[in-house]
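Shown here: the complex without one of its protein chains, the others still in place.
Note that the chains are named A and B in the order they appear, and that numbering of residues resets to 1 at the start of each chain.
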Amino acid sequence: MSAVELAGSDAETTAKPAWAAFARSAWAVLAKDARCELRTRHALGAVLLFAVTSTVAVSFTLTAWGSKGPVAAALVWLVIYFSAMSGLSRVFVREQETHTAPLLRLAAPPNAVYLGKLAFNLALMLAIEVVTVPLFVLLMGCRVASWGSVICILIMGSLGLSVGATTSAAMVARARARGALYAAISFPLLIPVLAVAVLGTEAAMAGSSAVAQDLRLILYYVGAVLTASLMLFRFIWED
Amino acid sequence: MSKWMYVLGAALIAGFAALGMMEMIKAQTPYVTLVSEAKSIKDRPIQFMGSIVHEKTRYDDNADELVFQLRDGKGDTIRVRYKGIKPANFDGADRAVVRGNCYGNEIVADQVLLKCPSKYRGK
Partner (left out) sequence: MGRLDTSGASGERAIMPVPLQIGLGAWITGVILAAFLWVPPAAGFAAPEAARIVVFHVPCAMVAVVAYLVSTAYAIAYLARRSASSDAKSAASAGLGFLFTVLATVTGMVFAQVQWGSAWNWDPRETSILMLMIVYAAYFALRGAIPGSVARARISASYNVLACLVMPYLVFVMPRLMGGLHPTGTLSGPGALSTEYRVVLACAMLGFVWLYVWMLRIQVRLAECEAARGRKKSV
């Protein structure tokens, strides 16, 4: 039982504070990770470098064909996906490597940890996209009909990828050969999001209203997988 | 976590999964079986299924272009133009599904799928 739960043992009078305490824990986890990251900028730097290099490499070789809708959408999401695979596992792996995981288990309820880490990963992905996507559009010479739709699909897609990627990160934290294993086990979980996000981005760039359907599909995926992850996380996280 | 939270979670997942399935079903490229319907959808790709009219099939070896006609349930026919190698079992197939856009009075197909009368039974 976490310290927070022990402290709030009287159900009646602490019912409201219990939810607030949960939210505070999740926020604290996010804030700690953000603070650490901004201090050293290791992960952010490495992942951004990867994303930018891939974008430049891709546009260098594919300018003529890459500006076409389907190809551009697929390429931009590939770059985002591989950047995610290289950077999103850090949230849990670093806890394990620096031996701070046991303390974290005591300090916050499991789902608060999960939600805090999820929020961090989502923020990381959005930070990458803010840099990568405009660069990609510029270098490839893509025509974007509706930036609003593109932003929506990027946010939804990132949320979808983050949910699956964060749960997988927790699973590989204690495994050997983490890097390759992480990509391998995340892949089946993330294909649905990737496929729909590419289609949605293609639709958004063309200005078609079909993007609404893709947004809904990713939303349902997030609903299902997030609920499942919240139910399973305590099993993955426990000592 | 109490038992009922797991039940609630499972119900939520089932709900989202059901919603997802319904969207998926709606999302499929419209499957059209009437020529009149096919001709009316001009702005997006369609999948049209019809029986092959074998007498009217023409294949241009040099240009690699296959032009054939499909007949729908009502008896109307529509011409299909497919740029590519003639599928091996085309002559043996009785029906085909073509995917493409309808331009004017013909379908320019990017994919032709054949339904052969292959049945798992003796000749």
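The criterion applied here is as follows: contacts are C-beta pairs under 8 Å (C-beta built on N, C-alpha and C of every residue); 3 or more make two chains touch, one makes a residue touch a chain.
Just so it is clear, the model here is predicted, and its values are computed rather than measured.
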Worksheet item: Which is it among A:A21, A:L48, A:L88 or A:M171 that touches the chain not included here?
Response: A:M171
Worksheet item: In the whole complex, what residues of chain A lie against the chain that is missing from view?
Response: 167, 171-172, 174-177, 181, 184-185, 187-189, 191-192, 224-225, 228-229, 232, 235-236, 238
Response to the item:
Where chain B meets the chain that is not shown, the residues are 13, 17, 20-21, 24, 27-28, 47, 88-89, 92, 97, 99, 111, 113, 115-123
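In the analysis below, only the chains that are shown with their structure count from here on.
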Response to the item:
As the complex stands, chain A meets chain B at residues 213, 216-217, 220-221, 223-224, 227-228, 230-231, 234
Response to the item:
Within the complex, chain A is touched by chain B residues 1, 5-6, 9, 12-13, 15-17, 19-20, 23-24, 26-27
